[in-house]
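In this view, the complex is presented without one of its protein chains, the others remaining in place.
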Amino acid sequence: MRFVNIILSFIFSVYTVKLFDTGTIWQLSLGNYGFNGLVIGLEASALSSLFAIMVSLSWFIISITILKSDKKDISFSRWLPLLSFSLLLIVYASDYLLFFIGWEVMSITTYIILSNTLSKDALIKYIIFAMASALSILMAIVILYSGIGSLLYVDGHLSFLALNSNLRVALVVFMLLGLFIKMGTIGFHYWLVDSYQQADNLFSAYLSAVLSKMAIYALIVFLIEVVKIEYSIGLSYILAIIGVTSSIIATFKAIKEDDVKRLLAYSSIAQLGYILTVLAVANGLGGAIYHSIIHTMVKLLLFINIAGVITITGRSKLSQLGGLIYKMPHSFVMALIGIIVLAGMPPLGGFASKYLIYTSLLDSKFLLILSAMMFASVSSFLYVYKLIYGVYLGQPTHKKLESVKEVSIWYLIPQYLISLSLIIIGTYPALVVPYLNKILTQLNQTEIPYQNASILSANIGSYNGEVVMFAFIGIFAIVLLFLYSINSKTKEAKDRFDIAYCGEEPTVNTPLHYGYSLGKELERVGFIKIIWKNSSSHFYDFLAKSTINISTITRKLYSGNLTINFHIAILFAILILWLGV
Amino acid sequence: MVGGIKMVLIDLLMMFVVAYFVGFLYYGLYRNITARFQRRFGPPIWQSFYDSIKFFNKDDSTSHGAMFFLGPVIMMTGSVITLFFIPFFKDSQHFVGLSEYGNLFVVLYLMVLGALGNALAVGVSGNPFGVMGVTRGLSRLFAMELPFYIAVIALMSINGSADIATIASNQTTLNAFAYPLLFIGAMFSFIGMMGQSPFDVVGAPVEVYSGPAVEFSGKFLAILMSQSAIFSFAKLTLMVNLFLGGASGFLELLVKTFILFLFVIAFGSIYGRFKTPQSIDFLLKVPTLIAVVGLILAS
Partner (left out) sequence: MQEGFLKEQSVLEGDLNSDTSHKSSVDYLMNWFRGHSIFVLAYGTGCGAIEMPPTFTSRYDAERLGIRGSATPRQADVIIVSGYCSYKTLRRIIRTYEQMSNPKYILALGSCTINGGMYWDSYNTIKKLEDYIPVDMYVNGCMPRPESILEGFIELQKEIKNGKASSWEKYEKNYEFYRKNQERVLGNIVKPAYEADWYLYDGGV
């Protein structure tokens, strides 16, 4: 299965790049088959092609790692081609029928893959939420069809205008409900964290990098083509507030986590919150797509990195890892680059997308939302540092960790590729802008100003990524040379216990890996305690209990005596007929 | 173009020298002024230079591997690159560094690069006291930056531009008096950023075994002290440009930064130290509220 994966993914990567922005691929009118006016088709618009390239390239990168992994780690690779085909169907569809077919195949294939490794509770949570999402989207599609009888995206806005205002609200609510569940917005994320944690390590990479972007794609199509969000300020504000709240809550929940994959899952929720917020803003589409690209790359990098560490050490909790930096130096450098991009720091690529997001919000005068988003972004430094400290820095917590080797080269090759791309994007942040401008023109938005590949501009100001990167490298080199050439010798510490420990000598039994529980003292701050004490499981338990209670009450209507039930049924029939007529 | 690059490099070198010299001088003055508050005389004002030269000439410095060696280098790079993107004068061709290639967002994010370098070096040494200090620093960071970000966002929105020189030159009346609530909110953050009480729990020397600087000896400690001085000067210049109308000459720059510095250390000499959750709690309530009210009134 490994070779099938890599060959197919390579073919599809080449194919999707060739197909970039070529227009309609295939169209079929179903009027011949009795559904008048219904047209389905596949179209490679600029937006579709970009997401298709992201899907196939992610598939290719994961296939490289699958090539030489252990058999027990890659049982999901049998289903990966089918899953990727369904994603390509979602992305290339130009109407909602094929979109929904792709969406359902995606949900079910993911269920099959997850059923191998997830516990029963987590699996049930996943499938119930996936089905709820699919049915909600189906409801929205049906309401949209009732507008002018067409499911094409291009007719979407006309269908929307043809509905009366109650149906419009219903359409928006149902569609957003379905998409929020898939995107993992806080409140609807009940399934996401357990699924990411218990899935195969490499499949978590696929889940976080690619599957969440399908919801983003659908959201872009819905908000920009169908609803045209730049004309409705109320919906903008509501979506922006939901996005920012989701980011802040997910960031603080990530700070508390001990398991590495759960931490990265909450981090995904937070990053998707940023994308949701900036989509809601007028002229925010460029920043949203740029951030999706960067987020896909960095989550692939970090999840593959963690997959390597878990495969080698067999542990996935921060309290059981530690001190791996000099045993796995390549992995450490890759994780460091991933951390810097995830936190959004210059000079690497993460800053470019954050810059576009911030300037879009500033242009549209959503100032308080921008402050809250910068707050969430700065708070992410905590869990980002916790991740790299708990795994690589600090002191090892077990004897086995003193004798690990570096991961195999097949885990490192994808990480090298992605890091190189992130460094190039950091130095030339406007490389992607011409392609973004093609998408923006096709969707009738204002373009991002573009001069050359190194200057990323917005209305409020611009910055030159090349200058930042070269200044950084230049100053780094000069300071390093200076430090080397000073007379004072560098004395290496004798062993890992040679630390300044108040005159005491720490031994093997002293718990020195202190920082794995970073951030615990934040519980004394008011709003963080509220975030940590409550959980959406309380809400869903309450929902389940109320449903059971209501059902218990309505069950009592059936008294076991058939004549009374017959009379009640006749009474209800009379009432309905009377009121209906 | 060759002449252009040479001019820029000479410009950057001069900025570095000025920041180094003035930063260390301010630290010497800080020890003297604090000593006067405590009814004693302090060391001579050149004391920070003596300390730095002594540490550079220690016979050996203990290191914990390659990452520990690179940590202070990253810290120094972060401070210096922040300095280079902040213009000293608002309407001059010299001493503006690289500020035309960057803007306020870039500066705000470059300011945390040094903290990352510190955190990495401390983590690799494996000293739990160091990680304790780094934890406090990171926890305090997000609460401390919020009022400052709100004030900066308000200023950018009012001026319609993210360029620091533009914000500095647009001030007919100083921003500190035109938008006093924003200034007060930002000053709370600024006191924390300069490492003064009540928000200075990070480097509490004897309380937490010197926090993030616990394993640094010899030349690494000298780099730490140098980058701290340069960074303080960069932050002071940024505040002067944003709120006190920038500067057109050296004398004006020195006077304005010194007034700000004097206020901050006077504030710090009087107050005691908040614990980390206390400072986060306070910073997220009172200064944030003041800054938000200022933002709403200004837009």
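Per-chain numbering from 1; labels A and B assigned in written order.
The rule we apply is simple: contacts are C-beta pairs under 8 Å (C-beta built on N, C-alpha and C of every residue); 3 or more make two chains touch, one makes a residue touch a chain.
Bear in mind that the values here come from a model prediction, so they are computed numbers and not experimental data.
**Q** Have a look at A:K18, A:H398, A:K529 or A:H567 and name the one touching the chain we're not showing.
**A** A:H398
**Q** Specify the residue from the set B:G218, B:G246 or B:G294 that touches the hidden chain.
**A** Result: among the candidates, B:G218 touches the missing chain.
**Q** Since one chain has been left out of the picture, which residues of chain B touch it in the full complex?
**A** Touching the missing chain: residues 31, 35, 38-44, 47, 50-51, 53-54, 57-62, 205-206, 209-210, 213-218, 221.
**Q** If the hidden chain were put back, which residues of chain A would touch it?
**A** 315, 317, 319-320, 397-399, 491, 495, 497-498, 500, 503-509, 511, 513, 516
One rule holds for everything that comes next: only the chains that are shown with their structure count from here on.
**Q** Which of the residues in chain A end up touching chain B in this complex?
**A** Touching chain B: residues 323, 325-326, 332, 336, 340, 344-346, 351, 354-355, 358-359, 362, 365, 367-368, 370-371, 374-375, 378-379, 381-382, 385, 388-389, 393-395, 460-464, 467-468, 471-472, 475-476, 479-480, 483, 486-493, 496, 498-502, 512-515, 518-519, 521-522, 524-527 of chain A.
**Q** For chain B, which residues count as touching chain A in their complex?
**A** My answer: residues 56-65, 67, 69-70, 72-74, 76-77, 80-81, 84, 98, 101-106, 109-110, 112-113, 115-116, 119-120, 123-129, 131-132, 134-135, 138-139, 141-142, 145-146, 149-150, 153-154, 156-157, 160-163, 209, 214-215, 218-219, 223, 276-277, 280-281, 284, 292, 295, 299.
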